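Take a look at the structure set out below.
With one protein chain removed, the remaining protein chains of the complex are shown where they sit.
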Amino acid sequence: MSDSPLEFDLDEVSPRQLIWQRFKRHRLAMVSIVFLVLIYLMAGFCEFVTPYGTETRNVKAINAPPMTIRFVDEGGQISLRPFVYGYDMHVNADTWMREYTENTNFRYPIYFFSRGERYRLWGLIDTDLHLFTTGHKGYVHFFGTDQLGRDLFSRVFYGARISLSIGIVGVVLTLFLGIFFGGVAGYLGGIVDRLVQRIIEVLQSLPTLPLWMALSAALPVAWSSIGVYFGITIILSLFGWPVLARQVRGRFLALREEDFVISARLLGASRMRIIFKHMLPSFTSHTITTATLAIPGMILGETALSFLGIGLRPPVVSWGVLMQQAQNYQVIVMTPWLLIPGLFVVLTVMAFNFLGDGLRDAIDPYSANREAS
Amino acid sequence: MRAYIARRIFGMLPTLALISIIIFVVIQLPPGDIVTSTLDRLQAEGVEVSNDQIQNLRAQYNLDQPMVFQYLHWIGGFVVGDMGYSYLYSRPVNELVWERLGYTLLITVSALIFTWAIAIPAGIYSAVRQYSIGDYLLTTVMLFGLATPSFLLALIVMYIGYEWFGITIGGLFSPEYRDVPWSLDRVSDFLGHLWIPMVVVGLSGTASTMRILRANLLDELNKPYVVTARAKGVRPIKLLIKYPLRIAINPFISTIGLLLPVLISGEAIVSIVLGLPTTGPALIQALINQDMYLAGSFLMLLAILTVIGMLLSDLLLAWSDPRIRYE
Partner (left out) sequence: MTDNILEIRDLAVQFKTDFGVTRALNGISFELPRGKVTAVVGESGSGKSVTANAIMRLINPPGKIASGNLIFSPDGGTPFDIIALKETDPRLVQIRGDLISMVFQEPMTALSPVYSVGNQVAEAILCHRHITKQQAWREAAEMLVRVGIDDISRRIHQYPFEFSGGMRQRVVIAMALVCNPELLICDEPTTALDVTIQAEILTLILNLQQELNNSVLFITHDLGVVAQTADQVIVMYQGRVLEIGSVRQILKAPLHPYTRGLLAAIPALAKKGQRLETIASVVGDEDIETPYPLTRLKDGRQISLSPQALERIINE
């Protein structure tokens, strides 16, 4: 033990603490993890976080632009309670499009933890408590509305629940397939190995999106939302596992020759014990990293398929389904806020990438592109 | 080297055979077939169809034969260059695919070149100036490209094009050049349209390519052979290019194989958004309408394109790395 409290003894730092030490230095990864925890929490409690349901229409606001949250009113008076101004709608005589301006006569204060639409949280708890509403009069649309007058803010977070969970479920499935096939190939070797290798090679040489398209087009139209959800998840995982399997196989092959595995075998440990007790733990960390970096691919895949109209379908709300409304440039030019779900896709994917980078650098300090920001 | 090429080409065949089986299964997956969907349409229009006619139709499309026969019929025709008949367009598939495939190839290859033109210098800079502001800036910008779905990027480009420059972006030709024979003007019009899908498709692969090169180069920069070369007096720029970069580029070459499926995927979706006359939009139409010969041919051709790309990248690698050549 050292006498000075400021010095720390290297011997007392566990590998886990060391990883955490290194991870903490990766500032972007730290920011990302905060962002991801927040957005997953918001998606988990989206009924509570958002003021409206997915199908609630506001006929006074069709294709209305995002509102500005204000603390200072027209007269320069500061209000501690944030508020928004209602819309004034008029039709442009040239383009026949609705145009909205703020009407300072309609001032809607935002109340926190207030009552609003009734909903059942996770289908269990019957309540009408929301994070914020404008009370019973007025309306609030931070991200604007779509052509049916549905609140985009609410729909983005409901969509987050679907899009984000597909990422996780898909990766778990991918992990399972990848570890299974990679492990079998790496441990058994021989003809099994060659067969799995060949399948991996074939799957990796297929352009994913066209095949995803073909498979999702094959999902029966009659399937329920939940069926399509799992169908799409399985389709996404089908082409995701080869990368992981290849990695796991390589590690298995290398580990099989490691001294500690050989000595375990010589000591008479069973095959299962060797695999689960000695080999798997030694590459869990790498597996976690790969899994983290695989999630963005899943999210982007779902978004692309739903955007093309062959993934999830309304009334299911996902980021891809929301993006589907912005198919052509007329819509984008008129209602650019419909691209907001895309912004969430980009931020989430980036966050997962940074997180994966941070994890890899923390776990494997010798990896070349470690960042010490 | 010649033996190596022969071995690699020969090794492609089982891969392609497996791919064709997968593709055939995939296009057979949807319930029903072209006859049932035709019948549905005819019945919706009030046309009565007799059982005999149905049988005739099924026989005409070989639908009454076992699956294995249908597969062999399809792949057999494919091998000799007959890709079957498109129900959707009522024309042989051969007449429909080549032009679209050509445009796909053109966009994909130019996107690949664009990716490299950006990623290689960026990767080198990022590795040599590791942890510099430029390194962070480049890495972050590239990550934005990686994280932005290519269709979103296409939408943004369309928005910017319309809102800032007042031009409508889409297609590969201006209306006046769409259906005229090739001329110098048509080529320049084409090139004027080509760069947008090229950039949009290419950007998606830039980040990963740059990061691979950066990581490879960082791995190599401090290898003993670089120190040796420096100690014998090789000047800095030549040192960088001849020693670490030369080695770092090797695994990078092998990533062409992995990049191609990504680019072809990106090309498909970007073409749908931008309305380009390539394989993407036609494929999705064929899939939705269960035009199996057309869909199958597109999928198969795209897969062949990828496999050939991988083969080329392997050969390039063997040419550039003596260790592989002499294996």
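A and B label the chains in the order they appear, each numbered from 1.
One rule holds for everything that comes next: contacts are C-beta pairs under 8 Å (C-beta built on N, C-alpha and C of every residue); 3 or more make two chains touch, one makes a residue touch a chain.
All of these numbers come straight from a predicted model, not from anything done at the bench.
Looking at the complex as a whole, the chain kept out of the display touches B. Residue B:Val234 is the one among B:Ile5, B:Val234 or B:Leu312 that touches the chain not shown. Residues touching the missing chain, restricted to chain B, are 222-225, 227-235, 242-243, 246-247, 250, 320-323, 326 (touch as defined at the top).
One rule holds for everything that comes next: only the chains that are shown with their structure count from here on.
Chain contact summary for the complex, chain B toward chain A: residues 14-15, 18-19, 22-23, 26-27, 29-31, 131, 136, 143-144, 146-149, 151-152, 155-156, 158-159, 161-163, 168-170, 211, 214-216, 218-219, 257-258, 260-262, 264-266, 268-269, 272-273, 279-280, 283-284, 287-288, 295, 298-299, 302-303, 306-307, 310.
Of all residues in chain A, only 198-199, 201-202, 204-211, 213-215, 217-218, 220, 296, 300, 303-304, 307-308, 310, 323, 326-329, 332-333, 336, 339, 342, 345-347, 349-350, 353-354, 367-369, 371-373 touch chain B in the complex they form.
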